[in-house]
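Only a single protein chain was left out; the remaining protein chains are all shown in position.
By written order: A and B. Residues from 1 in each chain.
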Amino acid sequence: MRSFAYVRPPDVAAAVRAVAAEPDAKFLGGGTNLVDLMREGIERPGTVVDVTGLPLQQIEELPGGGVRIGALVRNSSLAAHRLIRTRYPMLAQAILSGASAQLRNMATVGGNLLQRTRCLYFYDGAAACNKREPGAGCAARDGFHRGGAILGASGACVATHPSDMCVALAALDAVVEAESVRGVRRIPLAGFHRLPGDTPHIETELAADELITAVELPASPVAAHSRYRKVRDRASYAFALVSVAAALEVRHGAVTGVRLALGGVAAKPWRASKAEQALLGAPATEESFRHAAEIELAPAEGLPGNAFKIELARRTIVATLRQVLTQGGAA
Amino acid sequence: MPAVLLRVNGTTHELDLEPQVSLLDALREHLGLTGTKKGCDQGACGACTVLADGVRVNACLALAVQYEGREITTIEGVASPLQAAFVAHDGFQCGYCTSGQICSAIGMLAEHGDDVPSAVTEHLAAGGVELTDAEIRERMSGNLCRCGAYNGIVAAIKEVAGADAAARVPAEAAR
Partner (left out) sequence: MTGPRDATNQNQLMTQMESPPRPQSAAGPVVGKPIDRVDGQAKTSGQARFAAEYPYPGLAYAALVHSTVARGRVTGFDVAEAAAVPGVLTILTHENAPSMKPPPRATLTNGGMIVTGTTVNYLNTDEVHWNGQPVAVVVAETLEAAREAAGLVRVAYRESQATVDFATEEEHAVPLKGNPLQRGTARKGDAEAAFRVAPVSVDLRFTTPPLNHNAIEPHATTAVWDGDRLTVHEGTQGIAWLRAHLAARFGVPEASVRVISPFVGGAFGGKGPVWAGTLLTVLAARATGRPVRMMLTREGVYRTVGGRSPSIQRVALGAAADGRLTALIHTGVTGTGRVGGLPEAVTSPSGHLYAAPNILLRHSLVELDLLPNTFMRAPGEAPGTFALEAAMDELADKLGMDPITLRMRNEPETNPIDGKRFSHRLLREAYAYGAQRFGWADRTPEPGSMRDGRWLVGMGVATAHHGTMRFTANVTVRLSADGSVLVRCGLQEMGMGAATAQAQIAADALGVPFEAVRVEYGDSTLPTGPGAGASAQTVSVAASLLAACDKLRRKVRALGEGGSLAEILARAGRDHVEAAVGSQTRLGTLAGQAKFIAKFLRDHRRWVKAGCGAQFCEVRVDPDTGEIRVSRWLGVFDVGKVINAKTAASQLRGGIVMGIGMALSEETLVDPRTGRIMNPSLAEYHVPVHADIPPIDIHYLDEPDPTMPLGLLGLGEIGVTGVAAAIANAVHHATGKRVHDLPITLDKLL
């Protein structure tokens, strides 16, 4: 780990000023990803601005039924919160499916949004990776890419976003609030993470000097009937091969509300909008679910080591929707 | 080097630490508290689990300087019936993951007491989740044991959790 200056600012204004002043400064939250990457030499900030002491730790109910989540709320606190468990169970389940209890106790909401990929070639400094070193090439495409993307990948990068929490946030139309010396802005989560294209090293819309201060969830009655299903290579403490966040509202046998997002399939949490459109108004049947999944996954492209994820995603979408339909949400 | 005030097992230590020193290395290399183990230094094994204000965290991914002002408890500061239960149920072999398992179990029982759910909790809204084998196993999955002492660890935790629950019931009934 490169030696760095450690700064603990007293408030948000000081924090964003501190990062704006140093081109190689980074915000530090729970450290569960950044400290690891710093020790690996992949991240090498010269200044670390520890924001964990800032007063961004509240979970508040918004007028109209939404929820505002401070960016420094720990993942475990968010998952355990009554409002989340009852109104957005898919979000609680998604968080609880990620990492381990220890890591969830450390990780912050803001940090979780900015997690970097687990691609094996990104982590190995000896390998070619366009994310780490633009223009170096992508060793994963012809190498090991079991965790790699089946949607929205490019010739330059097949990495996936590793967060579970973000998959639920994508399904829930969350909005990210960010602050910098230039002011405060709101970024819909749907557009927060970027697909790789030719610039896989640019992973989000967030500028380097912007601090995530909050995430807002709009009111969503359908979200009360929701689940998160994560499929992985062991029963716990592993990243997703495929995950599905699904909310479903059915009246008189027809789908009247649906939210669907996928994890483990793309460089961003994948909101399955096409599937949602196909489902709205359709009969709530296994056939409809399968049809919707097929529409969403029609553009999916597999590589030799991850093509199975197309079928797996299809099946997991159907299974998760079926479970919400037959057993209700996780709340 | 900046002075860092670390409070560990009830004692405050003033250490000269570079900010890149992890809480784990501060404990092991600077305080000689080697009971906390390093297994991966990547947050992938749980051997370094300690309690920060009673909350279990991985000390390898914690910068020591970030934990100033927190009350750190390591295995050396633990006096829990879990320790005897681990011995009785043979919840370890080589002993290397054991400190982390025990600290993790202490944190886990506290989380359960605070009504924190897990990924296998059936009904998130209900609260008062029963600590079944499946719940214990999921909640302890952040602590790897390569010797494979998982059955003994679960048995030890169940014994202690059961005793806790038994102790709680009459107290509540008395109210």
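Quick note on the criterion: a contact is a pair of C-beta atoms (placed from the backbone, for glycine too) under 8 Å apart; a residue touches a chain by one contact, two chains touch by 3 or more.
These numbers were taken from a predicted model, which means no experiment stands behind them.
S.K.: Given the contact definition stated above, which residue among A:Leu34, A:Ala79 or A:Val231 touches the chain not shown here?
M.R.: Residue touching the absent chain, from the options given: A:Val231.
S.K.: Out of B:Val87, B:Ala126 or B:Ala163, which is the one that touches the chain we can't see?
M.R.: Only one of B:Val87, B:Ala126 or B:Ala163 touches the chain omitted from view, namely B:Val87.
S.K.: Against the chain that's been left off, what residues of chain B make contact? List them.
M.R.: 13-16, 18, 20-21, 25, 28-45, 47, 74-76, 78, 82-84, 86-88, 90, 92-99, 102, 120, 133-134, 136-138, 140-154
S.K.: Can you list, in ascending order, the chain A residues touching the missing chain?
M.R.: Output for chain A: 1-3, 39, 41, 118, 120-121, 123-127, 139, 142-144, 231, 233-239, 241, 308-309, 311-312, 315-316, 318-319.
By definition in this document, only the chains that are shown with their structure count from here on.
S.K.: State, to the nearest whole Å, the distance from the C-alpha centre of chain A to the C-alpha centre of chain B.
M.R.: Once rounded, the distance between the two centres reads 27 Å.
S.K.: What part of chain A is in contact with chain B in the complex they form?
M.R.: Going by the criterion above, the answer is residues 1-6, 28, 30-32, 35-36, 38-39, 48, 50, 52, 76, 79-80, 85-86, 89, 92-93, 96-97, 99-103, 105-106, 230, 235-237, 330-331.
S.K.: Give every residue of chain B touching chain A within the complex, in rising order.
M.R.: Going by the criterion above, the answer is residues 2, 18-20, 22, 41-43, 46, 49, 55-58, 61-63, 65-66, 104, 107-108, 111, 114-119, 121-125, 137-139, 141-143.
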